[in-house]
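Only one protein chain is missing; all other protein chains are in place.
Order of writing sets the chain letters: A, B, C, D and E. Residues in each chain are counted from 1.
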Amino acid sequence: MSTARPSNRTPDQLRAVTLETGVNRYAEGSCLVSFGHTKVLVTASVEENVPGWMRGKGQGWVTAEYGMLPRATHTRGRREAAAGKQTGRTQEIQRLIGRSLRAVVDLKALGERQVVLDCDVVQADGGTRTAAITGAWVAMASAFDYLRAEGVLKADPILDQVAAVSCGVCSDQPVLDLDYEEDSSAEADSNFVLTGSGTIVEIQATGEKRGFTRTEFDRLFQLADGGCAELFAMQRAALGR
Amino acid sequence: MSTARPSNRTPDQLRAVTLETGVNRYAEGSCLVSFGHTKVLVTASVEENVPGWMRGKGQGWVTAEYGMLPRATHTRGRREAAAGKQTGRTQEIQRLIGRSLRAVVDLKALGERQVVLDCDVVQADGGTRTAAITGAWVAMASAFDYLRAEGVLKADPILDQVAAVSCGVCSDQPVLDLDYEEDSSAEADSNFVLTGSGTIVEIQATGEKRGFTRTEFDRLFQLADGGCAELFAMQRAALGR
Amino acid sequence: MSTARPSNRTPDQLRAVTLETGVNRYAEGSCLVSFGHTKVLVTASVEENVPGWMRGKGQGWVTAEYGMLPRATHTRGRREAAAGKQTGRTQEIQRLIGRSLRAVVDLKALGERQVVLDCDVVQADGGTRTAAITGAWVAMASAFDYLRAEGVLKADPILDQVAAVSCGVCSDQPVLDLDYEEDSSAEADSNFVLTGSGTIVEIQATGEKRGFTRTEFDRLFQLADGGCAELFAMQRAALGR
Amino acid sequence: MSTARPSNRTPDQLRAVTLETGVNRYAEGSCLVSFGHTKVLVTASVEENVPGWMRGKGQGWVTAEYGMLPRATHTRGRREAAAGKQTGRTQEIQRLIGRSLRAVVDLKALGERQVVLDCDVVQADGGTRTAAITGAWVAMASAFDYLRAEGVLKADPILDQVAAVSCGVCSDQPVLDLDYEEDSSAEADSNFVLTGSGTIVEIQATGEKRGFTRTEFDRLFQLADGGCAELFAMQRAALGR
Amino acid sequence: MSTARPSNRTPDQLRAVTLETGVNRYAEGSCLVSFGHTKVLVTASVEENVPGWMRGKGQGWVTAEYGMLPRATHTRGRREAAAGKQTGRTQEIQRLIGRSLRAVVDLKALGERQVVLDCDVVQADGGTRTAAITGAWVAMASAFDYLRAEGVLKADPILDQVAAVSCGVCSDQPVLDLDYEEDSSAEADSNFVLTGSGTIVEIQATGEKRGFTRTEFDRLFQLADGGCAELFAMQRAALGR
Partner (left out) sequence: MSTARPSNRTPDQLRAVTLETGVNRYAEGSCLVSFGHTKVLVTASVEENVPGWMRGKGQGWVTAEYGMLPRATHTRGRREAAAGKQTGRTQEIQRLIGRSLRAVVDLKALGERQVVLDCDVVQADGGTRTAAITGAWVAMASAFDYLRAEGVLKADPILDQVAAVSCGVCSDQPVLDLDYEEDSSAEADSNFVLTGSGTIVEIQATGEKRGFTRTEFDRLFQLADGGCAELFAMQRAALGR
């Protein structure tokens, strides 16, 4: 017997997810992704150069930056640009997004160019990093579609889909896609980044309030597998594939 | 005889302006303002305290912060949080927005609380600071409506409307509400911040390419007067007044 | 009938202004400018290179930096170098000074070299930015005289004179050249940057305590016109022209 | 059939691990931990106060800072204090260490005091963060032993042991406790933080070169379980328990 | 037989030294000190509070800040406020000035107030730190005269005079009071801070190009003794004592 979730979702139910492309008229690719009340605006900017340490290697680079608008949350947070530095949390998240996207791109096929994925959280209700990864894949794929249509790229550098979702143990029950209310009281919290072909790109699992068991972990993994399968279908639909 | 504008607008014609309220579920007030392709998301956050130097004076404070998403523009700009500081331009703009809004608020009626207006440019096609001021008034007024409905405020601290618009001399012709294409080639550029009752809050006029004449300046002023009159009507409509 | 000014000046009267050249033995040009008790030391440094983004364009650049000694004011202010950053006010002022001087220089005639105008406020009694602009023109012109004497420059890159003065509405009376006492209580405050040939380089007008009227603005403009005419004559005298 | 490891260890073999206590005469607890050539000096400093946001809650706090001496590695890295900021990697690691240690401490039993675990890497040959966690537990436990001997603490606030180890897939073979040579060429890399009672505190697993499979992940987990069992025994021995 | 100095001074001859008081109308004390072409503007600001770590001890504090205007030198240097930090050299110098002045002040007699000595180098031709110390004593003594005249202080907190001078070995010859030309080619460089009663406050001696001998050092000391005796007389004269 399971406890009711605050949102009345079943344990394995995602929030309403939307992936809207073409939301920025200048960026090569863009996507406004929503997981319930969480909204992240992602732009994919393609630059015809790579960072200094990569030059001359005949391959490209994919990186990400992450930010949160000050009033994305219940109470206003400090603007990082005003504070003069990005928090450890911000840096940790943007490193994760970059790694996750690079895992599904053929950097040689990309050529000596860089894709910067700017993920700006417009409204935050839990799961911003996993929403960002899921939307960033759509924004990046849109950008590659555009570059191929323009004749800049001959082949699609994308090797696979990648999506991400959070799961956690709340009131001793493993559940999928935590909103803020669940996230802030969860015993354990995890993020899974998986590929369309079923491999693991990243797992981050933390016992926030207590250590968790192997059985709980296996159930979280199973929930994430199911959630990502749904997200992969929505990503393809958003791109009209 | 006048030169055609890139947008085919008449010299005294504003771009399509929209003011959408209630775009953030957490902020006390919010407004997504568009002047053509320029889009600024404004949230008004009300905090139950004032900056240290104002405490105990029995009055409130209104301040603003301004930011631009990295890909708001044609080519991606550096994220200020990553650069570790706000540029001089950013600071200049947020100081202007703050002064403009304070000019129409009765700080004593506000009580010892602070309104922070976060103006984040989602897409930039010229005139972001004037759009921000125009939208910030709507977001702030919405927040005060909310606070009065909640019984937190007895009276509306707003004394007057405030709106802003840019004008400039392009190809020797004074025109209203410059887009990026006009702005980047203008001989002179100006921003007018005016009140509903017809007084001046701020004038900033700069000869970018050449000094400009008193006659040109007077025409810019006249254009701004007409533009702001339209904006005041739209602000009232957005609030259902 | 007008109110007496704290300094007993008439509404259209400048403070005692002095412009002393040759005050630094290393700089290509220099000027110690005083407007009453306000004293700004300006050096013009000519460097045989331009900023990276300007290289190879066959033209020069003019820029300014502004600073205030900690005890330039009644109470000691924090040293910006110790604080680790320049305030928004400082950046706003140095951007204004740079724009104002560039407006009267033929950057092509300057060649690929940069003029840096360092404006350091030794004593501050209101109007430091307008004094800085007025003195910077003298320092810059001195530097160009020196470079022509040395044979580095063939022609004078200066196209026109530029000077600046503040005006404001104090006790409902428009007055010229505010000192600190007037400045801190003014209803409206403005800075006019004008050229010797009568065009406008920059106008900044702000209602500090209340919006101001078109009539008041026109009177401020008239006062500035008269004040700058006097300043132009003093600039020429300082250079022995 | 397995590939030989560069160190000739078997896939499930730890490097030589040592945990030396009492290495700093001032700190309440300290431990010099070695995993092969990786050496981390950990000090546990007990401060009789907590961070501002925790005051008055009747409980303590455990936090960590991490640093690497510039020449801990093959080629000298930049000193973070000279660079003026900690990298994202450093912040990510110190957040992980802090979370891991807090998971096994009864913060109420600690009282309103803070334990700061400084983990400074003297020599780095892979696995510095897991060595730091393993050694930090010993340093912290030593500090609590000292505080109990001094009568400052009545009961031991430690609820459980915590240790950590890295595992990865190298040349398609899952192996335990990667050294730098393996780490830099691994297809997948993971860190497991486990408790003495068998629960999971943190799992971080990343496909560096390719996504990895569920079967590979399960084997990594099994290796970590075995490795941590050995580490728990060594921790107890180091404390003479 | 001695080599001629670039300035034709004898080995034991100071440059022309002037100490002008009352050069800032706001500061409690001020002094413009010149050693030849080296000019330092010193203001002494008295604040009615002490740094946090000194509060409640019933005594005062004396501290110094040092800066150099960008064009104080032959070629323009970077403005520290723009660079965002003070160099190591700046910090070293301001710590020296603070220590030197505190050595001759009875901090208890000063009461819980702080004297900040701002030493800004307007023109630099070697020996700025020693000029700053010599002038700072005059500025500070003027401030104490003012405070006694105002009745704020009952007794003079000054215990002794302090002055400083540089000496060095140039072309194997020990000389007093190096200018920039000598300073940049000296084999050894030293700064002596001495009191009116003949004790040593600080000695800093460095072999810049080679180690120097005990005999050379003793001669430098003798030169400094003679130079400071002259400076003490000038300090008293500047204050009309």
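Methods note: contacts are C-beta pairs under 8 Å (C-beta built on N, C-alpha and C of every residue); 3 or more make two chains touch, one makes a residue touch a chain.
Computed from a prediction, not measured in an experiment: that's the story for all the values here.
Of the chains displayed, those contacted by the omitted chain across the entire assembly are D, E. For the options E:Arg95, E:Lys108 or E:Lys154, the residue in contact with the chain missing from this view is E:Arg95. Screening D:Thr21, D:Thr43, D:Ser100 or D:Thr195 for touch with the missing chain picks out D:Thr43.
Contact with the omitted chain, checked across D:Lys57, D:Arg71 or D:Lys154, is made by D:Arg71. Seen from chain D, the chain kept out of the figure touches residues 24-27, 30, 37, 41, 43, 45, 47, 65, 67, 69-74, 76, 79-86, 90, 116, 118, 120, 122-123. Annotation for chain E: contacts to the undisplayed chain at residues 85-89, 91-92, 94-95, 99, 103, 160, 188, 190, 194-195, 197-207, 210-214, 217, 221.
By definition in this document, only the chains that are shown with their structure count from here on.
Over half of the residue-numbered contact pairs at C-E are shared with one candidate from A-B, B-C or A-D, namely A-B. In a homomeric contact, the two copies may use the same or different surfaces; for chain B and chain C, over half of the interface residue numbers are shared, pointing to the same surface. Inter-chain centre distance (chain B to chain E, centres taken as mean C-alpha positions): 51 Å.
With centres taken as mean Cα positions, chain D sits 60 Å from chain C.
Residue positions 84-86 of chain B are each in touch with at least two other chains. Shown here, the protein chains touch in a chain-like sequence that does not close on itself.
Contact between chains, as defined at the top, is found for A-B, A-D, B-C, C-E.
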